[in-house]
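Every protein chain but one is kept in place in this view of the complex.
Moving on to chain A:
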Amino acid sequence: MIGPERIVVAGASLAGLRAAEALRDEGFDGELTLIGDEPHAPYDRPPLSKAVLSGWLPTDRTVLPRARNIDARWLLGSPATGVDLAARRVALADGREVPYHRLLIATGTRARPWPRQQGGDLHGVHVLRSRDDADRLRAALAAGPGRVLVIGAGFTGGEVASVCRDLGLDVTVTHRGGAPLASALGGVIGDAVTRWYRDAGVDLRLGTTVRTLEGDAHGRLRRAVLADGTVVEAEVAVVAAGALANTEWLNGSGLAADARGVVCDASCRALTVDGTPVADVFAAGDVARWPHPLYPGQLLRLDHWDNAVAQARTAAHNMAHGSRAPRTHDPLPAFWSNQFGVNLKCVGLPALADQVVLTQGSLDQRQFVAAYGRRGRLIAAVAVDSPRVLDGYAALIEAGAPFPPVLNATDGPGRADPLDPAFPRPADPAPGDPSMPPTPPASSAPSPQPDPSASSAPSVLAGHE
């Protein structure tokens, strides 16, 4: 085929691996190099906060299945540290330089760390993003701590708290908003989620944040002081306060990249700071921000498993075939979570809604579907313990169905009664003290993040450019 001879994929996780496979499927037969900062072969992250923490699955069983042999050179254990767009070379931390004809940026995100000056380097303070994080946290939980503190009630926070309760551990969860998942799903559904937490015996502290983590003389975590002045005694803390895009290595490259992600166009081509697409640099997965036709005027960054796979395929297609008839990446966002014994699945982006209506089931029974609307159109739906119905809603959303939708579902309420979904307004001052800890100096300024949450959360970082 006529095409690039050398493709470099920076990032050896889900998006990177699936892109590499897709490149081969698309007929790319040149030299393929994958760069990964971790020493591990690509693995699956969703089980880390679920099956792995609970002890059901060891991390060495989370390795991603390979769809095909990709015949690639693997440079693992050494992150990319820079890119020279003019010379088409990627620099690695170990000093090597890798030339490319086309480059895919798939470096993903990392957990937002707790600041050192607020106790972030105490023994017992964890984040959960990587396989090694999961191994450490699993060991800490298996040791039977007296209490676990989870900072943040987004998707990861909820999954961790749920596993802790399953393990019989006492758990305190702090959340700056009025309800868990409120910025992803709104306060109406968040209030139902609050009941899941409380029924499971979680000590849930809403409308507050952690001011500092404090340790003993040996540097071990002992307690947390909250913004409301109360103290929580805990030996393990899990910081589930959102994700930062791994884009520091792109600083100075001329690409439009910051802690919110790397900006690309609908066909996955990375943009420079002046908004021009770079012909030979693409982005996919958690790190990419792009315009989605269903959500005009916004740049989306999704850390969803499905999106990583789909975007990787689109990018690979366009990389292999150049600019002839590029594909655009516009699938309906979808993600899922398991916590407190319920399966939660979502299509579309609820966070953009101005109304919500319960269409099936009941909030109290923990089995329901809620539909979200924006300006009279159905834009999202969330299903709790009803995963099989969601494809139908997805089709309605894609067809531009009106909101509230006329469903007459047999398990629906007699009358559709749309409510304000009660999303926290970004302008709301956070109750209590500190906003999220500052981002590391290496990155440029982050946008305000309404609800920090990690792996499976819909991080809709709605920039307004």
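Following the convention adopted for this analysis, a residue touches a chain if its C-beta (ideal position, glycine included) is under 8 Å from a C-beta of that chain, and two chains touch if they have at least 3 such contacts; residues count from 1.
Basically, contacts and distances are computed from a predicted model.
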Among "Decaprenylphospho-beta-D-erythro-pentofuranosid-2-ulose 2-reductase", "Cytochrome P450", "Iron chelate uptake ABC transporter family permease subunit" or "4Fe-4S dicluster domain-containing protein", the UniProt name of the subunit that does not appear here: "Cytochrome P450"
Touching the absent chain when the full complex is considered, from A:Gly11, A:Pro79, A:Pro291 or A:Gly361: A:Gly361
Sole residue of A:Ala266, A:Leu407 or A:Ala422 that reaches the chain not shown, by the stated touch rule: A:Leu407
Out of A:Val63, A:Ala279 or A:Ala395, which touches the unshown chain? A:Ala395
Take the complete complex as the reference. Which residues in chain A touch the chain that isn't displayed? 359-361, 365, 367, 369, 386, 388-393, 395-396, 399, 405-412
